[in-house]
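Just one protein chain is left out here, and the rest sit where they should.
Labels run A, B and C following the written order; every chain starts at residue 1.
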Amino acid sequence: MQTRIRIQREDFDLNAEVTALAGNGEAGAVASFTGHVRKEGDLTTLTLEHYPHMTEAEITRLVAEAGTRWPLIGVTVIHRVGSLKPGDRIVLVAVASQHRHSAFQACEFLMDYLKTHAPFWKEEARSDGQHWVEHRNSDDDAAKRWQK
Amino acid sequence: MQTRIRIQREDFDLNAEVTALAGNGEAGAVASFTGHVRKEGDLTTLTLEHYPHMTEAEITRLVAEAGTRWPLIGVTVIHRVGSLKPGDRIVLVAVASQHRHSAFQACEFLMDYLKTHAPFWKEEARSDGQHWVEHRNSDDDAAKRWQK
Amino acid sequence: MNLLYFAWVRQKIGKGEEQMTPPVSDVASLIAHLKNIGPNYADAFADLSRIRMAVNQHHAGLDAKLGPNDEVAFFPPVTGG
Partner (left out) sequence: MNLLYFAWVRQKIGKGEEQMTPPVSDVASLIAHLKNIGPNYADAFADLSRIRMAVNQHHAGLDAKLGPNDEVAFFPPVTGG
């Protein structure tokens, strides 16, 4: 399984990433997810902090786990860090497989586990100052669905 | 719900489509699926025929049905017709929602129904001539999962 | 009535579209009528388990009613996506 994991400040080109992942006809199905900074009231900036090295290590472990559950051809995970604005993209998870259901399942599994396991923290800047975003229990519930 | 449906010979730019769909911070989650022509043995060309007008009408109905099942912000469906080569993209379904599970579910629902309801037909060119692709029962089974 | 044929149904019949005003009131009787026109039609409709149809651009069954201004399409099970 071809795995690409990148933590970066820059935006990414979804078209180029999916083209690279699909290869030259190796994969019939690519499921992708992009997470975007929502425009919410007076939110001006969303700043992402992470734990260098552990982030990559943890995502590598999650992708390996996905590879044991579904027949995957390739996975690309790109997560941005630094200062983002409403509308900016935060994350890409793209999964190539021979079969679309496997691609969809693995992509959603990876997003659910990324949300609960990958060491990133979001801080919002609003008119009344900076606030760390609270972890959502609904994300834990989403990840628990995949427990075997 | 913002709906874009296009049947076209040309390839598409996934990055531009997802950016348009996510808007300027309206959607937090975009799930996408791209189907690609697989490289298979001596396959040289895959030609897609469709039923003009009914194709658009049927996909419009499928998107409307998805909109009754999940809270969606926007849907883009692009399906190519004409002659394609191994590695070429065939189809894009992209779904924007506030919540990623809705986006994933609606995207997979639309792909499953597109495969069983949208009037497209694939013809393969191989070294021994042209062959119409047979409908797969597994696609019917996939669509049946969504019956209420 | 406007008749449309797609994929191998079109190839077997030898045309993609034709107008006719057959004395039929549902899809099943239209198919019976077409099979009598010639061997190309009889061949195309030999195995109805392999034929799907649409009336006025909606998927339909053999029992769908037909009027003189309807658009009726015959085609194999779809293989897009």
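Please note the rule applied: a residue touches a chain if its C-beta (ideal position, glycine included) is under 8 Å from a C-beta of that chain, and two chains touch if they have at least 3 such contacts.
Please read all numbers here as calculations on a predicted model, not as lab measurements.
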Chains on display which the left-out chain touches in the complete complex:
A
Among A:14, A:30, A:75 or A:90, contact with the omitted chain is made only by A:90
Tell me, which residues in chain A touch the chain that this view leaves out?
35, 48-51, 53-54, 57-58, 79, 90-91, 111, 114-123, 132-136, 139
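Basically, only the chains that are shown with their structure count from here on.
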Please report how many Å separate the Cα centroid of chain A from that of chain B, as a whole number.
23
How big is the gap, in whole Å, between where the Cα atoms of chain A centre and where those of chain C centre?
48
Residues in chain C with touches to at least two other chains are numbered none
